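Below is the structure I would like to discuss, written out as structure tokens.
Yeah, one chain of the complex is gone here, protein chain that is, but the others are all in their spots.
Then we have chain A:
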């Protein structure tokens, strides 16, 4: 097998697996911070129990998020060394800042938070979880700064055969970054809400629950549903803006997500579903809705969308028909993009719909959700949808950049490590695949184990005693 395919497969596998846990931990950190805030404000012990309970789930996701993140930092050098040479002057700085500014904060304060329950003042303990939460929220900013440059390079010059940074603040002012960051963060917070509501639904489906546990479940459920409704609405809003931005900046990616080969007329029809024939450049088995694409793209009933064939021709003229002796075709994998978009948007719509219904059914006057077992099942199964929606979203962003790693500047073919053999890549693919499978199985098992206990009997870590200060004794 060729090394480019293997390296791409590995990158996809490791980033997708990593990004199962990143929004999971960002979202649940926020949940725990809110719960503990409620505890400190209301002094109601119920919230403390909930904060500890969901804290345990957060810690599991955080652990897997950290270790799979290590792979990301290493694999730019390991698998994409020529990319690292080309982009290091720009890409490295946000990555180093992410470590310096965010990773140190989250890892230090998470340790403080876990081990100081009832040992420091309540306000101080609350400060620890908020710092952890801020660490997770800001870490996303830096890595997306790097990713946004790859989507839309700004503030650079090509010198000495590489991209050199000329304006650091241009990187931070990249419009791509703020659409991407908003969309990713709101999606992560949505995930926090969906997981909170969904896992609570799983717990409520059990037959024997005490009255106290039921009270706690209701609190979790309400918070989860409020978060899911609010943040999914924001995610969709920013996503819409992002798509409109895409039409200007990456028209090829946009055309591919809508499977538009031929430039449309002034009233563009929207293909709801269909299958693209990538050889003949046409869409089959399609259901079209008239004028809808103009409405989605421009917010009005007129407006043509440029098709991939025309864009491909333009790009060939701009960037050449060959780069480094490789024949170039600038059309990305159309079906992947087309269907990823439908999976993402579909689950996004599903989440907001379910959350609103859920909220309606938990209103103070008529609280009927908890008697409706079918609705609890719907919520429980919805737990898995944000994972799929997030993955689909990244598929659009990353596959849509094809054939570039850095848009318009550097191709995937050019980015590879020339000295890493196919055998090495095969070995690493197998190792990662095995490790991820084991981690996923263990993770599911441990979350299920956590859910067996209800929050009233949350496991207190049986920590060893702490006594004496090494500075007191004759240590010196």
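Keep this in mind: a residue touches a chain if its C-beta (ideal position, glycine included) is under 8 Å from a C-beta of that chain, and two chains touch if they have at least 3 such contacts; residues count from 1.
The criterion applied here is as follows: contacts and distances are computed from a predicted model.
Per its UniProt record, the hidden chain corresponds to "Cytochrome d ubiquinol oxidase, subunit II" from the list "Ribulose 1,5-bisphosphate synthetase/thiazole synthase", "Cytochrome d ubiquinol oxidase, subunit II", "Carbohydrate ABC transporter permease" or "Xanthine dehydrogenase family protein molybdopterin-binding subunit". When you scan A:67, A:289, A:326 or A:349 for touch with the missing chain, the hit is A:67. Within the whole complex, the absent chain has one touching residue among A:37, A:81, A:335 or A:413, and that is A:81. From the set A:12, A:95 or A:134, the residue in touch with the chain omitted from the display is A:95, counting the whole complex. Taking the complete complex into account, A:417 is the one of A:174, A:203, A:417 or A:456 that touches the chain left out.
The omitted chain makes contact with chain A at the following residues, 56, 59-60, 62-64, 66-68, 70-71, 73-74, 76-79, 81-82, 84-85, 87-93, 95-101, 103-105, 107-112, 114-116, 120, 162, 164-166, 168, 417-420, 424, 427-428, 431, 435, 439, 442, 446, 449-450, 461-471, 474-476.
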